[in-house]
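Removed from the display is one protein chain of the complex; every other protein chain stays in position.
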Amino acid sequence: MHSIRGDERVVIAAVGVGDVTHCLESLEAAPGVESAVRISAPYKFVSREYKAEKSEIRVDGASFGGGEFTVIAGPCSVENEKQLMTTAIAVARSGARLLRGGAFKPRTSPYDFQGLEEEGLKLLRKARQETGLSIITEVMSDRDVDLVAEYADVVQVGARNMQNFALLKSPGKVGKPVMLKRGLSSTIKELLLSAEYVTSHGNPEVILCERGIRTFETATRNTLDIGAVPLLNELTHLPVVLDPAHATGKSSLIPALARAAVAVGADGLMVEVHPCPEEAFSDGAQSLTFEQFDELMRGLRPYLELWREQRRAVMAS
Amino acid sequence: MHSIRGDERVVIAAVGVGDVTHCLESLEAAPGVESAVRISAPYKFVSREYKAEKSEIRVDGASFGGGEFTVIAGPCSVENEKQLMTTAIAVARSGARLLRGGAFKPRTSPYDFQGLEEEGLKLLRKARQETGLSIITEVMSDRDVDLVAEYADVVQVGARNMQNFALLKSPGKVGKPVMLKRGLSSTIKELLLSAEYVTSHGNPEVILCERGIRTFETATRNTLDIGAVPLLNELTHLPVVLDPAHATGKSSLIPALARAAVAVGADGLMVEVHPCPEEAFSDGAQSLTFEQFDELMRGLRPYLELWREQRRAVMAS
Amino acid sequence: MHSIRGDERVVIAAVGVGDVTHCLESLEAAPGVESAVRISAPYKFVSREYKAEKSEIRVDGASFGGGEFTVIAGPCSVENEKQLMTTAIAVARSGARLLRGGAFKPRTSPYDFQGLEEEGLKLLRKARQETGLSIITEVMSDRDVDLVAEYADVVQVGARNMQNFALLKSPGKVGKPVMLKRGLSSTIKELLLSAEYVTSHGNPEVILCERGIRTFETATRNTLDIGAVPLLNELTHLPVVLDPAHATGKSSLIPALARAAVAVGADGLMVEVHPCPEEAFSDGAQSLTFEQFDELMRGLRPYLELWREQRRAVMAS
Partner (left out) sequence: MHSIRGDERVVIAAVGVGDVTHCLESLEAAPGVESAVRISAPYKFVSREYKAEKSEIRVDGASFGGGEFTVIAGPCSVENEKQLMTTAIAVARSGARLLRGGAFKPRTSPYDFQGLEEEGLKLLRKARQETGLSIITEVMSDRDVDLVAEYADVVQVGARNMQNFALLKSPGKVGKPVMLKRGLSSTIKELLLSAEYVTSHGNPEVILCERGIRTFETATRNTLDIGAVPLLNELTHLPVVLDPAHATGKSSLIPALARAAVAVGADGLMVEVHPCPEEAFSDGAQSLTFEQFDELMRGLRPYLELWREQRRAVMAS
């Protein structure tokens, strides 16, 4: 039994099995009850049936799911202070609202750079102090959730951990929004059920991220499933962010896909920016230079105008 | 040995194997030769190395790859005169430039509607006479290419025939542009090599169409590979059209994906429109009503403005 | 309305839509009618509901679906007389019953070897005369079905043409069995519906071939879906052959997979054999030498003993 207390009404959710037709009638007859509905989707708290209007998740001054399209930028990995600070200053100047950067890195090979861990988290905190950017960074184990949440404004659960259910159960305690990235071969339904793990364990603030799925195609690293955005908008009230860098692995494709992300109605965008992509410890081929990111942001402006108009129309209706 | 005669110069292409470094030097030394280059891509005529500027393929008044974004609309199948005529009139009024409609239908089951065949082609011709729309329709066998080309302005090779090499070799004779749809599990490289079959057999006018690829995801019929558009723009000079209806199988997702198609820089869009989608002989779930199509076209207008600006900038550079 | 005349009874099949419960009752009441049943599968003639016992398709002395496991071997492409004859003699000596060899080759690139066409068919006929092997070879267009059927004992429809419906409709006339290879991204249901195209157009003799499907895995060329064999055995009475060469693209994996093909209960095996794989015009990496093929066949013997026992038990039950 969970409850969500809003300004005008309180929603009480009861999860269970069995035929509830009879219960619904008795509940609706009870005093103070406006209506009792059955949520047919396998995911409950995250479904549009549970909450019709889009959720706005606030992160300091920025937000996802509200009236602004929010851009997250930064290096794949936090490598050192200079790399992080120069990047943070550059992306803030160009209009990003959150700084990304991995301190705990999920790497396919044990011999690849595994991240600076707490040292990296401290650098991220310093970058926030200097630039005012909010921080999003990944957590890889339920052991580290408290530590990461101490430094981060948004805690990221990466694609490889989308079905790490021990991890999904843990961010309930920490009171920070979670960005949940879709697994490389996870269906939309599985993504929503993983989000349901987080919400049903006490943390309603989940931002979804489509970052490309694994297909037979090898010309790009993965395939950006852009159709997931309007589909998720039908199925869930949670905000949705697109990550075209991991989706394609090619920095030259990112500006066009960023425009598409705005036009398709995503709530935000995540891109990788590095002072010198060819020297990056990870993901260099898909990272933008400062100049490329600035150009991308300028190119997005007229599309963001259209986005805001459309969003205002939706929010007014 | 093939040659392409333009206004200012003639391109002569020699296809073969072996080390050509020496040949190139002697060729460049020959009188009247401006330059001799080796094309390293496995596809030759369709590569950007062969032709740096985007090809514009004209179809009566409309074109693909030029200064306008071109919309193709119409029913999945030509069912009868009334269905086709009302649809043609409606889509023309809303701004489509080509009418689609299948007379030969590739259907998974032999017990499904197989199309009106030549009778359908005659109805398409009639629709062109009444509305001025150009006609695009599918051909399924090299036996029927002459027949289809007699009625169609653009001959479509469908996804299931993308590697029907006997068919790909045949449209060279007919002098009509070909729209080649990407196979359900075909790579970008295979798509370009199939286009190369058409061009190397004498027909340089190929329009590519990304219509969704088959992945593990079942929430949508297929997965629209929108990243294919900027990638193809790097690799080939051929125009690229997006088909979000076949990609997703859900009409409710089409308006958002149509905006994305414009923003990502595609050259055109193909959608299915039917007077009464729930009664369509095929693909009803992904067809738009006349009203939905009109609303889609109106919603695209501001995005098309941005598209034209961007295209002018590219063409000027 | 189709009918199949057997020794003891005649099966009459009526294909159509609508509720047939009432019809079935009146039909069963008619004189000479043993029973009337509704086939619920989308494919009719090929379903186990239509025919409970496995179909045996005879090809000269050999057969598929009967009491012997049948091996097809030969080069990917017919290249010249010497290559074909030496291969035919070698594979016949090692125990193959059919000779494969492509005269019409579906090649991804128009610049790759396209096959010797009728010249290749003539060489195949010569190889049959010399060795007694039956011939299986591919047809790529409905235009060529008559020509190919004149030379071949089994006409192959390749994976890329599994949904070339114009082609599927054509072998009905030619009176030769068809081997239908599963498309690279075709579902089992689509494979059976394509087989239904052939059977419903008059040719009941279809052999199915699983040859690997396209997945995200790149370590092998495709992924052999061995589970398709027992699944097809439940759904259809048609015989099923496995092709581990195209499935994996690596000759070193073929002996182990050939044993698995026997153990899993397939009806036959298709492998590629070439006198000198590294000089093959196509598919060299997955071709066996004569020695490797002979060793494979000797290694299969004890497994074939178990296969025959198991088959006798099934046929007796």
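The letters A, B and C name the chains in turn, as written, and every chain counts its residues from 1.
One rule holds in what follows: a residue touches a chain if its C-beta (ideal position, glycine included) is under 8 Å from a C-beta of that chain, and two chains touch if they have at least 3 such contacts.
All of these numbers come straight from a predicted model, not from anything done at the bench.
S.K.: Which of the visible chains would the unseen chain be in contact with across the whole complex?
M.R.: Displayed chains contacted by the hidden chain, ordered by label: A, B, C.
S.K.: With respect to the chain omitted from the figure, which of C:V46, C:L123, C:V154 or C:I226 is a touching residue?
M.R.: Selected residue, touching the omitted chain: C:I226.
S.K.: In the whole complex, not just what's shown, which of C:A73, C:A88, C:L180 or C:I213 touches the removed chain?
M.R.: C:I213
S.K.: Out of C:T86, C:T187 or C:T289, point to the residue that touches the absent chain in the complete complex.
M.R.: From the options C:T86, C:T187 or C:T289, the contact with the absent chain belongs to C:T187.
S.K.: Take the complete complex as the reference. Which residues in subunit B touch the chain that isn't displayed?
M.R.: Per the touch rule, subunit B residues meeting the hidden chain are 185, 214-216, 218.
S.K.: Since one chain has been left out of the picture, which residues of subunit A touch it in the full complex?
M.R.: Output for subunit A: 15, 42-44, 106-111, 114, 140-144, 160-161, 163-167, 169, 184-185, 190, 193-194, 196-197, 200-201, 214.
S.K.: Under the stated touch rule, tell me which residues of subunit C contact the chain that is not displayed.
M.R.: Subunit C touches the chain not shown through residues 185, 187-189, 213, 215-220, 223-227, 229-231, 233-234, 244, 247-248, 250, 252-253, 256-257, 259-265, 302-303, 306.
Going forward, only the chains that are shown with their structure count from here on.
S.K.: Looking only at residue numbers at the subunit A/subunit B interface, is the share used by both copies over half or under half? Answer same or different.
M.R.: Result for this pair: same.
S.K.: Please work out the Cα centroid separation of subunit A and subunit C, and write it as a whole number of Å.
M.R.: So the centre of subunit A lies 49 Å away from the centre of subunit C.
S.K.: Could you put a whole-Å number on the gap between the CA centroids of subunit A and subunit B?
M.R.: Subunit A and subunit B have C-alpha centres separated by 35 Å.
S.K.: Which subunit C residues reach two or more other chains?
M.R.: 185, 214
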